[in-house]
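A single protein chain has been removed from this complex, and every other one stays in its place.
Should a chain be cited, it is by its letter among A and B, assigned in written order, with residues numbered from 1 in that chain.
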Amino acid sequence: MVETKAAVRETIEPIIFLRDIQKSFGGIHALSGISFDLLPGEIHALVGENGAGKSTLIKIISGAYTPDSGIIELDGKQYRDFTTNQARALGVGIVYQEFTLLPELSVAENIFLAEQPLHSYGLIDMKERYEKTVELLTRLGAGGHISPNTLVKNLTVGEQQLVEIAKALATDARILIMDEPSAVLPSNDMERLFNVIRTLRAEGRSIIYISHRLSEIFELADRVTVLKDGQTMATKYVADTYHGELVRLMVGRELTDMYPPHNNTIGNVLLEVKDLYIEGTVSDINFQVHEGEVLGLAGLGGSGRTTVARSLVGLAKILSGKVLYLGKPVPSTPAAAAEEGLVLIPEDRKAYGLVLNQSMRFNIVLPNLRQLSLRGILRGNLEKTAVHESVDTLKIKPAKPEITTENLSGGNQQKVVVAKWLLSKPRVVIFDEPTRGIDVGAKAEIYQHIRDLTNKGVGVVMASSDLPELIGMSDRILVFHEGRIAGEISREEVTEEKIMQLATGIVTSDAVA
Amino acid sequence: MNNPTTPKQSTVQKRLLDIRITPRMVRWVDLAGQRAAPIGVLIVFLAAAFLAPAFYKPSNLKTISIQLAVLGIVAVGQTLALLVRSIDLSVGAVLALGAVIVVQTESGSSIGLSLIQAFGIAAIIGLANGFLITKRQVPPFVATFGMMWFIQGARLAYTKGQASGTVPELLRAISIREVGFVPAAFLVFLAVNGIVYFVIKYTHFGRWIYAVGGNPSAARYVGIKTDLVVILVHMTCSILSLFAGLVLSGYIGYIDLRLGTDYNTNSIAATIIGGTTLTGGRGNLLGTIAGVLLLVSLLNLVVVLGLPIHWQYAVQGVVLVAATALQGFRQYLLSR
Partner (left out) sequence: MKTMTNGQVANPSFWQKVRVFVKSNVSILLIYGLILVVGIGTAVLSENFRQFSNLVSLFRQSIVLGLLSIGQSMVVLTGGMDMSVAMTARIVNLVVATFFNANSIDALILPMLLLGGVIGAIIGAFNGFLVTRTHANPFIITFGVASVLRGIGLAISNVPIRGVPSGYLKIYDAKVAGIPVNVIVMLLIWLSAYIFTTRTRPGRALFAVGGSEHVARFSAIRVNKTLITAYVISGVFAALGGMFLLARSGVGDPSAAEGLDFQSVVAVAMGGISLYGGKGSIFGALGGVILLGLLSNVFNILQIDVYYQQLLLGLIVLVAVAAYRSPRSL
């Protein structure tokens, strides 16, 4: 259902027009010269890898960020400093991935939080608020399902998302920005979402739609803009392009020499996964991890890649199937698994990784207290040696163990996390997004360290959304799609395109060329 | 996926305060927050030298040291509680309870038995506090406050409003008796701090405390039993408060039913002034000692200067407001 606008392509004025937008954060360029335009009544998809600049771009359009330079033009008027209130007043509504709803308040109240309808005598008109909410929800196809008086905390994720959209509509947004709406939705809710979006377009509104799932783009969008490394690669009519071209625009780049040479001695099986069925519709998982190998796990957000990694140490509920570590069933908590030598280094540094207000030394020592004590008392000299060793091996900078971890750069923080788990000399290490948000230099050092581990016979599992990293480091890559393993690619044959094809479900493993 | 870096929001920054926030300001505020208590102490002692030399009389210094000891021991317990994101409003009540129990039972049974009973009860109180907070998710404020009412009521019921009995010699020995020219209480205070300091720095439990307060989910991920840590901390806090009560009775020499009312406020104030945060995971004993010293010496100075009692409260309040405002602002700046 793609409308051709060929005849009107040149004559319609865009609602929003961005030119040459630059934005940096502390020296790191998020956007270097972006151009973007949005026509009235279109669904405009925004695609690109992680870190390409999509989030930054939409935050600029919604007024949350101010560009360092460049022009923002709305309805023909130019703006230099664009605030969120201005954006809202001009009709920009945004639905973030992390919802901005108050769980303890009702649906109706959340929708009209910014401006609750009033009686003439000043009190909130509950009836009008109720009716307007019903009207909005009905327009979105949820009138019968969601009651305006339900507390948001009692809704499913899909319903909450609809409430978020209703919230944007309540301000009569002409421009609706949706940041990966399908990432959190179960598939049956997605069709409903698409219908909602099409309805909005029919009303003359414009939607900017960010998604990783190319199939959605082709089903839903009129035009698509591809970002890469902070720049606009291309803006095309969806009808004029195809899947492969988008992939090429998104990822085509030179691979650098970041990745140390591979180790060729692969040993025995350390970890074995059989017929795993995990809560959240991940099923039919089978694989093995050997000594000295790096097994890569690839797949888009929600594909099951992270869930499988987490289930290996008991962080995701396994409904059936077996995970065997050194021939025995795996322990059920991360701490117990770590004691056995099976370690998961989680994605979320802030929640699970570091006690940020404590020193490097504190954090490195924390999971290893027993190892560094004599008869229950921590020995300062043991601590010192262990910490210095870690700092040296991982090249943590600055090499001062007393420094508070929150003052370290992201890369060095990640090194501390790695250091603390590796102190106990595990035999299998699972990395979940090992280099997310880290500068290139630190990345290379972490890769070297991973290689050192495999040279010593440690088995490594690496779940990542960074394709070059997976390709550079893995001996084999399992690609996940919609909760199953779509295919396995060996080191010799792997290319970014092949991974993306399996990950986006365009091809099955047999057809990978 | 979101932007990998953690950017500052430039548009929001300008509107926040009418004051421009510069890196220099952040540095100064941070330093001030860290050094507030010791600097304060210095100011007080200097002021005393000029305005009220009587402050430095040996008898006054001894009084200060004993008051420092009592409040200090309570403050150690309170510090531990704050470190694990909790708070203990029952410390004053436990403090008063201890003295009563020992004196009342001493006449009938041995001092040893009374002491065991007293510490046992304190442990149970701490256990109850910890249980309510961890297993019933009662906010620490409410749990320990309700406990305070209960304890005070129990004490009233037990003593029937009458305070009687003499203080056993043992209590006087650990309190007002002097070793050289230093009151025993002060040495006891140093010992308590030394022990707790050792525990914090060199034992697993000590590390767990900072982990639980600093990042509970990370602590749990590493295998720390966070509930147990909180319960043990509350038990420690109650036991320390009881101990402080014993020292206090040894000092005063009789049982006063009004004991303990100010210790809640002051122990919290001293700990906060010393740099411990209410949000957990940050703070240390040295800071608390400085905070206690500041409060005690300041209040003492007010008395020595002959200022009427309402100055005491005013001073307490101003110091608390200033210290909290500073700490709060500092935390806010550091988190941006």
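Everything below uses one rule, namely that contacts are C-beta pairs under 8 Å (C-beta built on N, C-alpha and C of every residue); 3 or more make two chains touch, one makes a residue touch a chain.
Keep in mind it's a predicted model, so treat the numbers as computed, not measured.
Peer 1: Which of the chains on display does the removed chain touch in the whole complex?
Peer 2: A, B
Peer 1: Which residue among A:22, A:35, A:84 or A:424 touches the omitted chain?
Peer 2: Candidates A:22, A:35, A:84 or A:424; residue touching the omitted chain: A:84.
Peer 1: In the full complex, which of A:122, A:204, A:261 or A:327 touches the chain missing from this view?
Peer 2: Answering carefully, the residue with contact to the hidden chain is A:122.
Peer 1: Touch as defined at the start, partner being the missing chain; which of B:37, B:75, B:151 or B:196 qualifies?
Peer 2: Checking each option in B:37, B:75, B:151 or B:196, the one touching the absent chain turns out to be B:151.
Peer 1: State which residues belonging to chain A touch the missing partner chain.
Peer 2: 84-85, 88, 100-105, 109, 113-116, 118, 122-124, 126, 142, 144-147, 149-151, 154-156, 158-159
Peer 1: Hey, which chain B residues sit against the chain that's not shown?
Peer 2: 17, 85, 89, 132, 136-139, 141-143, 145-154, 156-157, 159-161, 216-217, 226, 265, 268-269, 272, 278, 308-322, 324-329, 331-332
As a convention for this text, only the chains that are shown with their structure count from here on.
Peer 1: How many Å are there between the centre of chain A and the centre of chain B, using C-alpha atoms for each centre?
Peer 2: The answer is 44 Å.
Peer 1: Mind listing the chain B positions that touch chain A in their complex?
Peer 2: 1-11, 201-204, 207, 210-211, 214-215, 217-219, 221-223, 281-282
Peer 1: Can you tell me which positions in chain A touch chain B when the two form their complex?
Peer 2: Checking each residue of chain A against chain B gives 25-26, 28, 30, 50-51, 53, 55-56, 63-66, 81, 83-84, 97, 180, 301, 333-336, 338-339, 346, 351-358, 362, 365-367, 369-370, 373, 376-378, 380, 410, 436-438, 465.
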